[in-house]
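Note that this complex is displayed minus one protein chain, with the remaining chains in position.
In order of appearance the chains are A and B, and numbering begins at 1 in each one.
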Amino acid sequence: MALLETKKLTKRFSGLNAVTALDLSVNKGQILGLIGPNGSGKTTTFNLISGVLHPTSGKILFKGKDITNYQPHTIARMGIIRTFQLATVFQDLSVVDNLQVALHYKSGVGFLQMLLETPEMARRQNSLVLEKATKLLDIAGLNNLASQKAGNLSAGHQKLMSVIMALAGEPEILLLDEPMSGLNAEEIQTLIRLVKSIREERGTSIIMVEHNMKVVMEQCEYIVVINFGQKIAEGTPSQIANDKRVIEAYLGSE
Amino acid sequence: MLFQVFVNGISLSLIYILFALGLTLIMGIFDICNFAYGEFVMVAGFAMYLIIGKWGLPYFLAPIVALVLVSFLGVIFEKAIFYPMRNRGGLEPALATFGVSGALQAGALLLFGGNPKGVPAIINGEVKLGSAYFPLENLPVIIGGLLMIFLLFLFVQRTKFGLAIRALQQDQEAAALQGMNISSIRIVVWVIASCLAAAAGILLSPISYVIPSMGQGLLLKGFAVVIMGGLGSIPGALLGGFILGFVDSFGQTYLGTYSYMFAFGFIILILLIRPQGLFGRR
Partner (left out) sequence: MKLPKWQTFFPVLIVLLLCLLPIFMHSPRYLSLFDQLFLNLVLAIGVYSLWSVGLINAAQPVFFGLGAYTVAILIIRVHLPYWLIFPIAGIVPAAIAAIFGFLGLKMKGSYFLFLTIALCELMVWVFSSWKSLFRGQVGYFPIPQPVINIFGHSVRFSESLTPYYYLGLILVVVTCLFYFRIHGSRIGRVWESVGKNENLLANMGISVFSQKQICFIASCFFAGLAGAIYAPYMTVVSPTQFTLWQGIWIVLGVLVGGAFSPIGAIIGTVFMAILNLYLTKFTQLQPLILGLILFLVLLFMPSGLFGLPERIKAKIKDSTGKVSELEHKKIV
C-alpha cells in the first residue's frame, strides 16, 4: 500500500482549473519528483496535500486513511510536513529560536504545563529541546550561526534551515517546494546530501517540486510530470527524459 | 404601514449595498479595513447640508461637490496611508484609518456642532397607491441607487479598467507580473469606492440626519454585510446589503431597540453556518 495517495484530486478557482483529476502515489522511503512548467499546478498540489487548500473534489489518502479536508496542523502532526518556496523561516527570530519553535509541538509541553512546572522541570525541558535543536543544526552544519538572526542568513542557509525545521516534526513524508531555487552549486550539493541522508537514516519519503532538471533526474527515483494541472507523464528519470509529451510541454511553454 | 416599511427597506438596502460594494472592493483588493470609510459618507452628508441646507445653492450642485470631495479624500488616503504602508501588513494601515476616523469625526464636531442637520429631500409628500402610502422621498434614493449600481456594473464588466480590477481581486502578484500599472489602478479603485460611499451619503442625507457620527453605525453594519457576503465578493455585498436593509427596516419598526441585536444575531447565524460568508471562497 502506498504511503500517500491522491485520487482524482481536483481544485477549481472560479473558472480556472488549477489541478484536474491528479493521481499521485508515494511509497515509503521513495524520492518522488513533481515537475512541470511554470504555473502547471505544482505548488497548488502541495497546498492541497498539506491542507492549506481544500480540494474541489477528489481524495487524499495517507496510510489508507482519508485525510482530505483536514486542517494543515493536523496533517503536519500526522507526519506530512512541507517546506515553502518563500517565507521559509521566521525572519525576526534567531536561528536556534526558529528550531525551538519548530520543535515545540514535539516537545509535548503545552501552555498549562509551562505555567505549572517548577523551575527545575522547566530547565530540564528546555535543555532537552536545546539539545535536539543543536543536533538538527549539526546535520545541516549551521551550528556556528545559531545565535544569528535568521533573516540575516543567506538564501541557501535559510533553505537548509527550513529543511531541518521540517525535520523537527519527525515527518514520514517531506514535501519540498522548489528547495534548490536561489542556491549556488555548492549549496545545492549540501542540500542534496542533507535530503539523501534524511532518506537513508530515517526512511522518510520525499516529494520534490523542482525546476532544476539535473537535480531531479539524478536524485528522484520516480517522476510525475504535470502541465495545466493534469498529469501528462510519469515514470523513471530515463523514461521521462525520452518522453515526447514532456519535451513538448517544456519546449512549448518557453 | 407594512408597505412603508417595505419601501423603507428598499431604500436602506440600496444605501447599504452601495456602502458595502465600496467596502468590499477595498477589502478585497487591498486586504485592509478602512475604518474611516463611514466618515467618507459623513463628509458627503455634510457637503449636502452645506450646499443645499446652509448656502441654499442649486440642488444638483451638491451631489457633484460631494462626489468630487470624497473622491479627493479617497485619493489622499491612498497616497498618504495605503500606498506607503502597503508592505507593512494589514494592521498598521487599518490603525491609521482608525485614527483618521476619530480625527474626522472630531473635526466635524468642532466645525458643525453635534446637533443633527437636515437636508431637504428633492421630492416631498406621499403618493397613495391603493390603500398604502408611498413616501416620495424614497424615490430619488431608489432611482439614484439603482443607477449607481448599474453604472458600477457597466464599468467593472465592460471596461478595461474593470477587467484590471477583477484581475487584481484574483491575484495581485500575477497582475503585477503581467505589467499592469498597479499604482494607478489602485487610485481608480479608491475613486470608485469613494464615489460609492459618497453616493451612500448623498442618498442617505435627505432621509436621515446628518451628524458627525453618522458614519460609525453605517461602518459597523457595512462591515457586517461584507463579512456576511464574503470578503471581496460583489454579489455577496449585493445580497448582504439587500438582506440587511430589510432586516434593519423591519427590525427598527417592529422590534425597536432590539433591532440592532436582531441584525447582528442574524449575521452571526449566517457566519456560524458558513464561516466564509455567503459567497466567500475557502
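Keep this in mind: a contact is a pair of C-beta atoms (placed from the backbone, for glycine too) under 8 Å apart; a residue touches a chain by one contact, two chains touch by 3 or more.
On a predicted model such as this, the values are computed, not experimentally measured, just so you know.
Seen in the complete assembly, the chain not on display touches A, B. When the missing chain is restored to the complex, the residue among B:Cys33, B:Val189, B:Leu218 or B:Ala237 that touches it is B:Cys33. Across A:Ala21, A:Val101, A:Ala146 or A:Ile188, the single residue that touches the chain missing here is A:Val101. Of the candidate positions B:Thr24, B:Ser71 or B:Gln105, contact with the hidden chain is made by B:Gln105. Listed here are the chain A residues that touch the chain not shown: 50-52, 71-73, 76-77, 81-82, 84, 87-93, 97, 100-102, 104-107, 109, 111, 114-115, 122, 126, 129, 149, 151-152, 165-166, 168-169. Within the complete assembly, residues 32-33, 35, 84-85, 88-92, 94-96, 98-107, 109-110, 220, 223-224, 227, 257, 260-261, 264, 268, 271-272, 275 of chain B touch the chain that is not shown.
The working rule: only the chains that are shown with their structure count from here on.
If you average the CA atoms of chain A and of chain B, the two centres end up 44 Å from each other.
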